[in-house]
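One structure coming up, written as structure tokens, with questions to follow.
With one protein chain removed, the remaining protein chains of the complex are shown where they sit.
Then we have chain A:
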Amino acid sequence: MYEHEGEKYFVVDAHIALWDGRASNQKNIHGKQFIDCFYDYHKNLSPTDAVWDYDTYTYYGGQRLLKDLFEDGYVDHAIFQPAILGEFYRTGFGQTEEALELTRQNPGRLTYNHAWDPRFGEEGLKQLREDAGRMNLKGVKLYTAEWHGDSRGWKLDDPWSRRYLEECLELGIKNIHVHKGPTIRPLDRDAFDVADIDKVATDYTDLNFIVEHVGLPRLEDFCWIATQESNVYGGLAVAMPFIHTRPGYFAQILGELLYWIGEDKILFSSDYAIWTPKWLVEKFVDFQLPAGQSEYGPITVEQKKKILGLNAAALYDLDVPEELRLPTDAGDTDAEVAAGAKEAVAS
């Protein structure tokens, strides 16, 4: 919980990781390139006093995670969104068992989301059923640009992917987080393309599709789709840190999101450990859209409360203390989204 100027905010960090990018876990040069790329993101967009040394960054472990999020970072609840990257790392990049154990040890504070890949076919479906039970899955993080053998990726509307989505419906895994951001080892055709989200969001209205990194660098395509689909959400991971380095630009992203998808569909996340939540939460609560731009803002305290935690809490049925609650349409698939934009698009 974060308290500032008499207002209390319930904070959900909707995208965190417990990774091992150390040389000992790297399978090949791409494992090194991947963690180095993450470290450049971290160095480039963090405030100087929040920059870690490289060795700590490659592996920080569970205790450091708990401290950064819950002791220092004001976070009430955090959700693991792992990238597996089995072709780059011996035990995967995201540390499944370690994160799962940490989740068990900290009931109510952590949620573990796992991943699936439709290219594993029937075997993968079987695995998903086992994982859902063992991991108590409420959500998954999908990485459509992951390499698998000769394939450079897949799409959410591939026939096998649809079978997995149907299985998610059966298993009660209702939150489908999809990485649609700055690309990594992409497939050639649609590394950033969000069109597949459009198709499956229409077909699976009982699932929530959370587009991580708000589709940057295809923000407009994401907004256009999300305006028309009430079960499409935007995760602010990677967009968040611009609040420090380029606040004017962050205002434009946030302004566009509020216009197109509305305050009930935007989720805060630090993308820990790329960035730590403490400074992001502080800056976000202090943040204001520029008064000079009449088409934006001002952003209200209520909107900030929803974005910082209440929307994600609704998607994950988290228990929010009475005094911190607000009504939100998040999770309500019949709710109108960004009514102004939606009407304009429909006409």
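Observations
Operating definition for what follows: contacts are C-beta pairs under 8 Å (C-beta built on N, C-alpha and C of every residue); 3 or more make two chains touch, one makes a residue touch a chain; residues count from 1.
Operating definition for what follows: contacts and distances are computed from a predicted model.
Missing from the rendering is one chain, named in UniProt as "Metal-sulfur cluster biosynthetic enzyme" (options: "Phosphatidate cytidylyltransferase", "Pyruvate dehydrogenase E1 component beta subunit", "Polar amino acid transport system substrate-binding protein" or "Metal-sulfur cluster biosynthetic enzyme").
Summary of contacts with the chain left out: across A:128, A:223 or A:330, the touching residue is A:223. The missing chain, though absent from the display, is touched by one residue of A:151, A:205 or A:288; that residue is A:151. Check A:10, A:34 or A:116 against the missing chain and you find that the one touching it is A:34. Touch with the chain that is not drawn comes from one residue among A:52, A:120 or A:259, which is A:259.
Residues of chain A in contact with the chain left out of this view: 29-30, 33-34, 36-37, 40-41, 43-45, 150-152, 182-189, 191-192, 216-220, 223-224, 239, 242, 245-246, 249, 252-253, 256, 259-260, 341, 344-345, 347.
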